[in-house]
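For this view, one protein chain was removed and the others were kept in their places.
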Amino acid sequence: MQLGMIGLGRMGANIVRRIVKDGHTAVGYERRPKAIDELRQELGDDFRGSTDLTEFVQALQTPRVVWVMIPAGATGAVIDQVAELLEPGDIIIDGGNSRYHEDIARAERLTPKGIHYVDIGTSGGVFGLTRGFCLMIGGEPEPVRYLDPLLRSIAPGVEAAERTPGRTGEPSPAEQGYLHCGPAGAGHFVKMVHNGIEYGAMAAYAEGLNILHKADFGATHAGEFSAEETPLEHPEHYRYDLDIPEVTEVWRRGSVVASWLLDLTASALYADPNLDSYSGRVSDSGEGRWTLDAAIDTGVPAPVLAAAVFQRFSSRGESLYADKMLSAMRKAFGGHNELPGK
Amino acid sequence: MQLGMIGLGRMGANIVRRIVKDGHTAVGYERRPKAIDELRQELGDDFRGSTDLTEFVQALQTPRVVWVMIPAGATGAVIDQVAELLEPGDIIIDGGNSRYHEDIARAERLTPKGIHYVDIGTSGGVFGLTRGFCLMIGGEPEPVRYLDPLLRSIAPGVEAAERTPGRTGEPSPAEQGYLHCGPAGAGHFVKMVHNGIEYGAMAAYAEGLNILHKADFGATHAGEFSAEETPLEHPEHYRYDLDIPEVTEVWRRGSVVASWLLDLTASALYADPNLDSYSGRVSDSGEGRWTLDAAIDTGVPAPVLAAAVFQRFSSRGESLYADKMLSAMRKAFGGHNELPGK
Amino acid sequence: MQLGMIGLGRMGANIVRRIVKDGHTAVGYERRPKAIDELRQELGDDFRGSTDLTEFVQALQTPRVVWVMIPAGATGAVIDQVAELLEPGDIIIDGGNSRYHEDIARAERLTPKGIHYVDIGTSGGVFGLTRGFCLMIGGEPEPVRYLDPLLRSIAPGVEAAERTPGRTGEPSPAEQGYLHCGPAGAGHFVKMVHNGIEYGAMAAYAEGLNILHKADFGATHAGEFSAEETPLEHPEHYRYDLDIPEVTEVWRRGSVVASWLLDLTASALYADPNLDSYSGRVSDSGEGRWTLDAAIDTGVPAPVLAAAVFQRFSSRGESLYADKMLSAMRKAFGGHNELPGK
Partner (left out) sequence: MQLGMIGLGRMGANIVRRIVKDGHTAVGYERRPKAIDELRQELGDDFRGSTDLTEFVQALQTPRVVWVMIPAGATGAVIDQVAELLEPGDIIIDGGNSRYHEDIARAERLTPKGIHYVDIGTSGGVFGLTRGFCLMIGGEPEPVRYLDPLLRSIAPGVEAAERTPGRTGEPSPAEQGYLHCGPAGAGHFVKMVHNGIEYGAMAAYAEGLNILHKADFGATHAGEFSAEETPLEHPEHYRYDLDIPEVTEVWRRGSVVASWLLDLTASALYADPNLDSYSGRVSDSGEGRWTLDAAIDTGVPAPVLAAAVFQRFSSRGESLYADKMLSAMRKAFGGHNELPGK
């Protein structure tokens, strides 16, 4: 089967690599000729590329399959552009990080033209090439069924994890790592919540490790508390000098918190045991926020996910005004002065 | 009636002032002769003071009433010391910010000696002299009843607020601003939770005002978002340049969030509209933490109070290690680099 | 001056009462003739009413001032309808609980027609008649200035609270209880955040009082813990049987948490000391959610306000699915069975 890929960045190129390795062919579009040439050299005749969108579209067999894999900000314009060049029966896939609202709107625009719109939330990050990509898919049933051979090649495959007890026989698509979640937007919706969960789980590890990090507080701060600080009642309970990289390593095997995130954390800590290469200014790329928006819209409590998102805002200094306000109130009612040091 | 006051700092001196103004007499103990002299000059013969603890105790009529009003860290030792000098029937009051656990332990030690122990959580801060102090009291019923004339003078009195609808006739002690809450420790327990609530309410104002503060985000950041930032979908919704000091002022009258904390906030913002004199390093003096400990021990959900306490920790840089950990994870799975700037 | 009021429900009627009492006149529109008749009887010739919108508009002096005070769901349609009947120079006020996004859109539609649009967030609830309404105003400067005499009559007035130290001379509008916050939507924006703060402060009180409520846990549950429960380490610390209505009463005078919300809480608890008339299913009317949306959009941490909103969702059973999921996980990894009782 043939796949057209718009965008040959890390994610796009790796998807192309996985399908070509599995016997499919690919046509790529990219503005940078170098990216095309390199991939051509690596993959041989099974891959062709073009820096011209019309040429790219013409090189595709019908019904055309066009996967758009570019930064979210540029996706909308490119989809509009390529849709002009397509014919009824063709399929456009948004595999990036668009908000699912946009999928709903795009499907409404493209369906009357006979063009199928499929949104695919794609998880896997820099490890997708070897580990496979987890694919969460939204769209009409027919085009999604048509894409099955490609999806199967991109996804990790059932052998990537032990089968869930009770699941036997031919593995379902979900067991192979791809799932048709529902109509337009459903793929990005599920991916969005996936990332929301990711934020929460990351924060759980980070907070816990911070507690371990400060387990020596009773040894380092015994008895040095000013009137504006709460003295530590039992310094003898906090005299542990823990080796955090080793702790994350030991949890990787046999423990209830074993996870791929923990694997990566152990790896990062092995490389940089004191995290000296980080400033602690944590970005967020939207999905966590949108997950909260969905929770708020539908009245679902999400205190953990919210705390995780807000902690990222706070890491970027966004609590400062609120913190000054608190100090101003304390000064006003109690005459308290701030502690020096910030 | 006569009150013995150990500690003539702001709080102790103001309590003495209130009772003397109301016709009682006071004896003070302080290490700093100057504090005694000044109060003597101000209050005349109704006040006597000593820098010697034994002399102080001897100057008191029996049954002696000794109110200890010194920093929490020093309170325990002084109570032990003065208890040695007292006789059965005498009353010791801890009016400071001791943890209520200590009240329970102290009462157990002092009761067999016939000495009555009373804990009084005292709220009012720097405004107590004119506004009166709100008193939350723990101890046996008899000594608390004996103290009634003093407590009444220290408390604000019923006229400090409109009477609650339905409450008529002779105002209860609670309506006058003092309440016998229960046995030893009950006063400090209620005061502790009072402060926990205070933390939560302060944080509610601070967060809300921070949102107002950033209501111009769409005007100041239109279109300047990097790949590691979430673009603002509707910049036209965030183009307000709000006058925060005026907003806090307008809320003081007629609104649902009118409160004494808001009065103080408006006052602080009038004096320093941009909060330039604060660094945003917010102290916590224990009661908020202890409130959480009580919630955790008894299985009561306290997400708002916890968020408020944790925000204070975070304002002092205590999230940094966790934040670096998050950045390390993001780098590991997605190759994301941190934004510059912290 | 003359005010046209659309909607003579509790809020609309009370605003009319306040301005008429202050020497202005009013024309009302309502579908229910009875509401008009009653107000006419009460206020005499200074008030006229109509059940016909065109008649209502014709009865107004130009430039007309039309205040719309009806449920948020119906506001948009009525504003569109009345705008058709107005002339350039007239003023429409939305005094209800519209989302500020709508104000921005409406002003954009009405400005080209020469009609002035003013949004007024109105706080005060059932007490507004006697206490005055706190008014947060958005719109162009000119029409807001024109409305000044009416706003001044509706607002509480400077005497409703002690003046903030340093504020002297002629009281500013904010000191009288009304504030022009900015362009269209600014009034509802500030009111929205006001309500977000209100949610947070309410939750702070509710959580704290819940901790006090369970302060007898050590007396009621000593030693009866199953293997699936955490035993209470120090039952002797939780043996207080606190009188919550009295505690809220004592805090009303002299304490740092004194507030109008506390006044109302004390009042509710005096009337129903065990809260037997409530089921604990807490509604939210949108502003809290929208405040969170604004925080999320602009990257402002709001953990306290979020916890307060989520707690309301949870009170309505919306955590149930998540809670079942947790039990399912516990069963899966540890063989834990749920405790009976829910």
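Order of writing sets the chain letters: A, B and C. Residues in each chain are counted from 1.
What we mean here is this: contacts are C-beta pairs under 8 Å (C-beta built on N, C-alpha and C of every residue); 3 or more make two chains touch, one makes a residue touch a chain.
Remember, it's a predicted structure, so these values are computed and weren't measured experimentally.
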item	value
Chains in view touching the one left out	A, B, C
Sole residue of A:15, A:92 or A:179 that reaches the chain not shown, by the stated touch rule	A:179
Contact partner of the left-out chain, one of A:5, A:150 or A:203	A:203
Of A:125, A:143, A:280 or A:334, the residue in touch with the unshown chain	A:125
Residues from chain B at the interface with the omitted partner, ascending	256, 289, 292-293, 295-297, 299-303, 306-307, 309-311, 313-314, 316, 318-319, 322, 333
Chain C residues that touch the omitted chain in the full complex	10, 71, 73, 125-127, 202-203, 205-207, 209-210, 213-214, 225, 227-231, 260-261, 264-265, 267-269, 272, 275, 278-286, 289, 303, 307, 311-312, 314-336, 338-342
Residues from chain A at the interface with the omitted partner, ascending	100-101, 104, 123-125, 128, 131-136, 155-158, 160-162, 164-167, 172-179, 181-183, 185-186, 189-190, 193-201, 203-205, 207-215, 217, 230, 232-234, 236-243, 246-247, 249-263, 266-267, 270-271, 291, 294-295, 297-305, 307-308, 310-311
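The rule we apply is simple: only the chains that are shown with their structure count from here on.
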item	value
Interface numbering overlap (same over half, different under half) for chain A and chain B	same
Farthest-lying chain, centroid of Cα atoms versus that of chain C	A
Chain nearest the overall Cα centroid	C
Interchain centroid distance [CA atoms averaged], chain B/chain C, Å	28
Distance from chain C to chain A - Cα centre to Cα centre, in angstrom	38
Interchain centroid distance [CA atoms averaged], chain A/chain B, Å	44
Touching two or more other chains - residues of chain B	125, 203, 205, 207, 209-210, 213-214, 230, 260-261, 267, 303, 307, 311
